[in-house]
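Quick one: this structure, given as structure tokens, is what I'll be asking you about.
Missing here is one protein chain; the remaining ones are kept as they sit in the complex.
Up next is chain A:
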Amino acid sequence: MSVRCICVVMQLAARGQCVKTAEEANRTEPEVNTAKDSSMALPEFLGKAELLKQGAEARVYRAQFLGKPTIVKERFKKQYRHPVLDEKLTHRRTVQEVRSILRCRRAGISAPVVYFVDYTSHCIFLEEITGSATVRDHITSAQQPDSCPDPQLERLAQRVGQILAKMHDEDVIHGDLTTSNMLLRLSPEDGESDLVLIDFGLSYISALPEDKGVDLYVLEKAFLSTHPNTEALFEKLLKSYAASSKKSSAVIKKLDEVRLRGRKRSMVG
């Protein structure tokens, strides 16, 4: 980590600006709090960080930030896209990601803490969920070949349903629900694991049952294509969603509609 970067960030942190940056993104124009100085040193900082993976739209790094284990999500310029479209999408998604995380956390839904946002380089500094595994890996390792129902997996599916219901009741649409975007964090005290939602890059705020229905439809497709023969498990998830959300009946009705759109669509050549 460069000395300069640390300095700037420490000063900001001392004044409580890191947190403020993220919070303010929720209300005012986000550019106001862009830390221009830190962005100068950012490439250096990322150069020393550990590149974890390159997702669909961002590079994900692991680093130490103010002594805390941190994930940095860098939305780099996509060369295949028209520059105008690229800038629009990248900026909007950075803003939305931070906004939705805050909204979820305020509602008591586990999501990583936002430490810092840089809107110039489109970087988000997030709490690293240490000691966690993706729900995807968990299902893959727990699923038995003869596909007899596993009570532990069923409990997990119910938990996912409850949390998604809560998120939708807050009018947060995740936009990219997959089992890779849900983490299980084992809590050291009671051994119970905490479900953490991540990757809100395609999220937005909407109260429409249509948007919530599509959100579930996206999950259903990703779930069933990633985990073959889990139809019954996903059914459990939906049941628990329906039971937990006050507004679920309109959403489930929309989900049925969207499914038909996909399946019964005329498919020519």
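In the analysis below, a contact is a pair of C-beta atoms (placed from the backbone, for glycine too) under 8 Å apart; a residue touches a chain by one contact, two chains touch by 3 or more; residues count from 1.
The working rule: contacts and distances are computed from a predicted model.
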UniProt protein name of the chain not shown, from "Phosphatidylinositol glycan anchor biosynthesis class Q", "Autophagy-related protein 10", "N(6)-L-threonylcarbamoyladenine synthase" or "Nuclear pore complex protein Nup85": "N(6)-L-threonylcarbamoyladenine synthase"
Touching the absent chain when the full complex is considered, from A:Ile101, A:Leu177, A:Val196 or A:Leu238: A:Leu177
Absent-chain interface as seen on chain A, which is shown: 53-57, 78-82, 84-85, 88-89, 175-178, 180, 202, 214-215, 217-219, 221-222, 225-226, 228, 258, 261-269
